[in-house]
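Here's the structure, in structure tokens; my notes come after.
A single protein chain has been removed from this complex, and every other one stays in its place.
A and B label the chains in the order they appear, each numbered from 1.
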Amino acid sequence: MTAGSAPSPEAGSAAYVLAVADDAMVYAQRLGEWLTNAPQIEEDMALANVSLDLLGQARALYARVGELDGSGRGEDDYAMFRDERQWRNVHLVEQERGDFAREMARMLWFASYQHELYAAQLASSDPVVAGVAGKAAKEVRYHLDHARHWVLRLGDGTDESHRRMQAALEWAAPYVDELFDDHAAAVTAVEAGLVARLPSELREAAQGRVEAVVSEATLTMPDPPTWRSRGGRDGIHSRPMGYLLAELQHISRSHPGATW
Amino acid sequence: MSEPTAVPAGAHDERSWPLWEVFVRGKRGLAHTHVGSLHAPDAEMALRNGRDVYTRRQEGVSIWVVRADDITASSPDEKDSFFDPAADKIYRHPSFYDVPEDVEYL
Partner (left out) sequence: MYGNDVIDPNDPLNAAETPAYDEARQHEDRRDEVGGGFDALIAADQRIEPRDAMPDKYRQTLIRQIAQHAHSEIIGMQPEGNWITRAPSLRRKAILTAKVQDEAGHGLYLYSAAETLGIDRAELLDRLHNGTQKYSSIFNYPTLTWADCGAIGWLVDGAAIMNQVPLCRCSYGPYARAMVRICKEESFHQRQGFEILWVLSRGTEAQREMAQDAANRWWWPALMMFGPPDSGEAASQGHTAQSMAWGIKRFSNDDLRQKFVDMTVPQAQKLGLTLPDPDLRWNEERGHWDFGPIDWDEFWRVLRGDGPCNAERISQRRRAHEEGAWVREAANAYAAKHVRSQESAA
């Protein structure tokens, strides 16, 4: 693309779908780290299920990006052979794995966001995006339910779990705004009918869900944070992202051209 | 009974989590079948754990969980008195009856 020319509608759509896919991919990667590390064996299995759902979403969407951007690239080209500056995910999902309370705070926010996002993609002008949304909407309802049940138990459990869950909400707070930023690709996508709503229009419903759970869990919503993450949609990431990619990509990159 | 004052022994872990028996309905129209058990702190978590542990390959469309303590089972010693009396009542089975072969929908 030459400087100054407007991106083709397909290229604009590709950028949007890529951002949705990258969020799912990076969060799947982080959740994969829980397997063998969860607080009980049943939870190893539950988090693996969530990770597998997100991985499935990312794979289906990457395949579509390869068609929309005209490159014909496949899922592994996107996942394994892009550098940090080319990733479009928000900072929330790339943060290092913390304690279980942090994971549940992150999952509650992310699933609440995805719940609204996929609802807004159900009638997408792109049949693949609509199809993925239909399947993912069901998966995300389960993720939301899982996060909700744990936030309730941690918030209204022991003194220690209450303190940790409250701290986890404070930890997540600076990463929330970025989910709902109206980035350029999303604006283009709304114009193209790819998605019915801008990210900012998803916030009220998503935040409402989070607030309802937080209040039922005897917790309080954090005060507005003093800083907020930004830049993920433009490929500006936080420190953990490079390490995440190194782990994700190093085998593929060591054997260029190999199939697995 | 006095009010519990301290955390009961073992409350720090799943030792005190009750055992739940899990029943899965394979598909619509079939009965729920016992598939195994699991530990969970309460019924809602038991249901969710049951889903993740016992239906990863679409084995089910519906799950029941029941506290193992709430199940009353017949003992092997009672087998004769419980079940043998049914053995001679073959008239309960449809195959007991002779009907003409050309009658449909029986």
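Please note the rule applied: a residue touches a chain if its C-beta (ideal position, glycine included) is under 8 Å from a C-beta of that chain, and two chains touch if they have at least 3 such contacts.
From a predicted model like this one, the values you see are computed outputs, not experimental measurements.
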Touch criterion as defined above, residue of A:Pro39, A:Gly70, A:Gly134 or A:Gly193 at the omitted chain: A:Pro39
Residue numbers in chain B that touch the chain omitted from display: 10-17, 19, 36-39, 41-42, 45, 53-54, 56-57, 73, 75-77, 79
Absent chain, residues of chain A that touch it: 25, 29, 32-33, 35-45, 48-49, 51-52, 55-56, 58-59, 62, 75-76, 79-80, 99-100, 152-154, 156-158, 160-161, 164, 247-248, 250-252, 255, 257-260
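As a convention for this text, only the chains that are shown with their structure count from here on.
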Centre-to-centre distance between chain B and chain A (centres being mean Cα positions), rounded to whole Å: 38
Complex contact set, residues of chain B against chain A: 14, 38-41, 44-45, 48-49, 52-53, 56
In the complex, chain A residues that touch chain B: 40, 42, 45-46, 49, 145-146, 149, 153
